[in-house]
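With one protein chain withheld, the remaining protein chains of the complex are depicted in position.
Which chain is which? They are A, B and C, in the order written, and residues in each are numbered from 1.
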Amino acid sequence: MKIAVQADPFDLGVELAGFGAGRADVGAVVSFTGIVRDDTGAMDALELEHYPGMTERAIAKIVEQAVERWSLADVIVIHRHGRLGIGEQIMMVATAARHRAAAFEAAEFLMDYLKSRAPFWKKEHGPEGTSWVAAKDADEDALKRW
Amino acid sequence: MKIAVQADPFDLGVELAGFGAGRADVGAVVSFTGIVRDDTGAMDALELEHYPGMTERAIAKIVEQAVERWSLADVIVIHRHGRLGIGEQIMMVATAARHRAAAFEAAEFLMDYLKSRAPFWKKEHGPEGTSWVAAKDADEDALKRW
Amino acid sequence: MVEVLYFAWVRERIGLPREKVETSAATVAELVEELKAREPRYEAAFADLSALRVALDQDLAEFDAPIEGVREVAFFPPMTGG
Partner (left out) sequence: MVEVLYFAWVRERIGLPREKVETSAATVAELVEELKAREPRYEAAFADLSALRVALDQDLAEFDAPIEGVREVAFFPPMTGG
């Protein structure tokens, strides 16, 4: 189990090396990586503010729920904060489970909850100034399926 | 885009390094890795037979459908054949898309189709002999949601 | 005395990340009313509570939650992580 909230970049390959290994009951590993996208062509960077202390606590709670519900063998959540350029990795989750359905569902559950329940706030930096990214109703709605 | 059918192991980290990178429209990367599991504690190895020629062709068709349906920026499918020990990686898929829902769905679609539409057959080797793994109705049913 | 924290645009509107507040409020909503009465920048930050979230000692809570015994109250917009 690994939960990290950090400014530094992470290496997906290093994180996933050996993840879920050494256990005969792990048949499926799913990873998700979120990357800074520029939809408008007018963004220079994305800034992530967070709430130190609560962030780790909120993520740990979400992870605990996922582990129990899908009997996960292992989980990784890494979420960055600070200023990130276009194409940089923002965060990743990985899940290791017996079957693929559980690994996929747990990863999607973690993502849906991290989006709306972990205390991060995104701000876009562009040539015309900065603006806070508004939460989407769709992200709140996504929680209803769990 | 990468499709590989091979006996050799692959390195998930190497495959995912730079995957989906260098494009401002990629916000989400999902990977799935299938691993040889031993549910009974009585398995020594898994053997995968395939249909050279048709395998690559079937996978290419499935990938093409996924790329079109979810507007994927990139895809990886690697599937091994031959004899694999417990804990060894059998196969992987990766998808790069604008949004997380598309990346997740496309990866699940690829897995569901690879399970039942790519010509691979699994045989379990144990101390008491060998047995072909039977296809599950659930795997065929899984295709209905797409 | 509670420690009050502000994040994202709430922090920007109020102009500081945290402050100690002497309060006799029984609930979060009462605390918000006290803060709004202070200055226009608080009034502006708390104008629309439906656009805000609150955490009590680092757990999400409702605006009608009691704050007795709470050490840390945080106000922020809906989260946009992931």
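Note that in this section contacts are C-beta pairs under 8 Å (C-beta built on N, C-alpha and C of every residue); 3 or more make two chains touch, one makes a residue touch a chain.
The shown structure was predicted, so the numbers you read here are calculated from the model rather than taken from an experiment.
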{"item": "Chains still shown that are in contact with the chain withheld from the display", "value": "B"}
{"item": "Hidden-chain contact residue, picked from the options B:D11, B:E64 or B:E140", "value": "B:E140"}
{"item": "Candidate in contact with the missing chain, chosen from B:R23, B:R83, B:H99 or B:K122", "value": "B:K122"}
{"item": "Touch residues of chain B, complete complex, unshown partner", "value": "34, 48-51, 53-54, 57-58, 79, 90-91, 111, 114-123, 132-135, 139-140"}
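Rule of thumb we're sticking to: only the chains that are shown with their structure count from here on.
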{"item": "Whole-Å separation of chain centres (CA-atom averages), chain B against chain C", "value": "48"}
{"item": "CA centroid of chain A to CA centroid of chain B, Å", "value": "23"}
{"item": "Chain centre separation (chain A, chain C; CA means) in Å", "value": "26"}
{"item": "Residue numbers of chain B (touch at least two other chains)", "value": "100"}
{"item": "Where chain C touches two or more other chains, by residue", "value": "82"}
